[in-house]
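FYI, not all chains are in this one, though none of them got moved.
Order of writing sets the labels: A and B. Residues in every chain begin at 1.
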Amino acid sequence: MEFSLEEIARRVGGEVRGDNRVRIRGVAPINSAAKGDITFISNPKYVKALKTTEASAVIVPPGISDDSKNLIVSENSYLAFARTIEMVYGPKARPSCGVSGEARIHASAKIGRGVNVFPGVFIEQGVSIGDGCDLYPGVYVGKGSAIGSDCRLFPNVAIMDGCMIGSRVLIHAGAVIGSDGFGFAREGQVQHKIQQIGNVVVEDDVEIGSNCCIDRAVLGSTVIGRGTKMDNLIQIGHNVVIGPNCTIVAQVGVSGSTKIGSNTVIAGQVGITGHIEIGDNVEIGAKSGVINSIPSNEKYLGIPAAPISTARKTYALFYDLPEMRRELSRLRRELDALRKELEEK
Amino acid sequence: MEFSLEEIARRVGGEVRGDNRVRIRGVAPINSAAKGDITFISNPKYVKALKTTEASAVIVPPGISDDSKNLIVSENSYLAFARTIEMVYGPKARPSCGVSGEARIHASAKIGRGVNVFPGVFIEQGVSIGDGCDLYPGVYVGKGSAIGSDCRLFPNVAIMDGCMIGSRVLIHAGAVIGSDGFGFAREGQVQHKIQQIGNVVVEDDVEIGSNCCIDRAVLGSTVIGRGTKMDNLIQIGHNVVIGPNCTIVAQVGVSGSTKIGSNTVIAGQVGITGHIEIGDNVEIGAKSGVINSIPSNEKYLGIPAAPISTARKTYALFYDLPEMRRELSRLRRELDALRKELEEK
């Protein structure tokens, strides 16, 4: 599809600086964009690339200007960028295989309208799949699980038995929803398995990355709240409850029974201990180790996690430790010398 | 199933305080339990919930009492809880599909009695599967691998060729057993692959979490000892040998050729370097980075891992670093002033 810059600005939310008739046919990264492409600056590091890009136009946040370029200035420039991609390329095309005769679907399962079930999918007894879902090859849906409408289950996703998945949920390849929580009762040298009889509830509009693992509850439900987005390779322990609209970056681990509020952002490789509460609108910096509850609206960082200003000040001088120790030794020497001198007087 | 509190206490090991005739029909989390449910306190944090729970009875460890509630007091209350779940809900139901004609099983493979092999399973030449196993859709078992009796291989588990799996082993969805160890010989700018001709041996009663990766040995075997329990997303390098009854929490990584003793507990996101030895009954705290061998019966924590008392003392004052530096500056100023004063006298 091809649009004028003016049409794009109007539909994605922004104001044109420059030639609003320039024609846009593609969206490309700033360093490889060519004539006819629109590009985007998200990160101040790329402002200098504005000078050299061959793009016909650039979407920028307020405060960036360049008279030699055609710009769309947008208050939420990242959202304008997202909408421009959708406008130029349209929504992602869905498959159209219908319900394959080579999928294994239990007679009792209910499959909605407009569903694609690829060959090699396995759907167990009592499952329901809502309208407009796509189940790619190798997907497994266990007994009694229910999936809402317009979900995408990419290849080799496993939904174990009894799990509830909302609508418009995307689950990327290899993710496992509802495998057993990690619970054992030690008796001397033996670990007795605790049956995990709960389930997982994934609410509407959630996205779950590739090879994530979300364990079923021992009792009750592990919950991923509405609109929460999870990156790849994340571990969610049994009975964890995550609120709506959180953002959880790759390789995070959350231990059992911890509660997380809404709109909370957890950066990559963070570990969160079990049985604590993280509030709403919390931000946790990458690689942090969280061992205590965090109230709402706080930013935490570090191992162990601390309020971000404390953590930043500390980490900023962490590598001064050797110099601090040398200074300690000097002070000791000088103090002892001074005392000796004083005694001799 | 329904039981009196007395029957439960007798069978799971505990003593009733309160009405031993009360009827129990379900097990539920303390905050959502209703009349007819029994619940459980594992963590002191939940003691206050004892006041408000609507459960008909609560399993507690010794030392917790509440005259208004019916209690089962048990020395090993976590084990009593595990047994209560089994008693009320029975063992987890097995599938009953038998050996599907839509599974691909090599003619030379030996399949025991009472085995379920779902459609979409692939079993290679020379494989043997013991009695009472369940192989879910998408499971792959490579050439010459042997699996004992009563194992559960959940969807999309891959057992590569030549691996030995014991009896009563649970392997959760997406786990990979026996993929190549990470071994290359550098020659200038080229990395030559070192054929990994060993295998993986998983002993009896092991549980392996979803999307774990256990690499085959370059020579000999990578070993997971009897009764060891592994959570999700764990990486075990080639030639690692783990002893019996260990507990390994999610996202741990163990590098090649390291040996781990028995009954050792490794918390989440720990990394352990290669070619070292971790003893028996060791406990390693979450997120630790272990770079040296650890003797038996020690508790370690931290990056780099240190004896836990050392680590705790240090981490407890880590965020005092900025104040320590300010104090250093004050001491320096005051000492210099004092010296000057002394010189002037």
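Keep in mind that, in the parts below, a contact is a pair of C-beta atoms (placed from the backbone, for glycine too) under 8 Å apart; a residue touches a chain by one contact, two chains touch by 3 or more.
Note that this is a predicted model, so its numbers are computed, not measured.
K.L.:
What number of copies does the complete complex in this structure file have, with 2 given?
P.N.:
My count of identical chains over the entire file-defined complex is 3.
Just so it is clear, only the chains that are shown with their structure count from here on.
K.L.:
Taking each chain's centre as the mean of its CA atoms, how far is chain A from chain B in angstrom?
P.N.:
Taking the mean C-alpha position of each chain, the two centres sit 25 Å apart.
K.L.:
Under the definition above, what is the set of chain B residues touching chain A in their complex?
P.N.:
Touch list, chain B to chain A: 27-29, 32, 43, 45, 76, 78-79, 81-83, 85-86, 89, 91-92, 102, 118-120, 136-138, 154-156, 170, 172-174, 207, 209-211, 227, 229, 231-233, 244-245, 247, 249-251, 262-263, 268-269, 286-287, 303, 315, 318-319, 321-322, 324-325, 328, 331-332, 335, 338-339, 342.
K.L.:
Going by the contact rule set out above, which residues of chain A touch chain B in the complex?
P.N.:
104, 120, 122, 138, 140, 156, 158, 160, 174, 176, 179-180, 182-187, 189-195, 197, 211, 213, 215, 217-220, 233, 235, 237, 239, 251, 253, 255, 257, 269, 271, 273, 275, 289, 291, 302-304, 306, 310-311, 313-314, 317-318, 320-321, 324, 327-328, 331, 334-335, 338, 341-342
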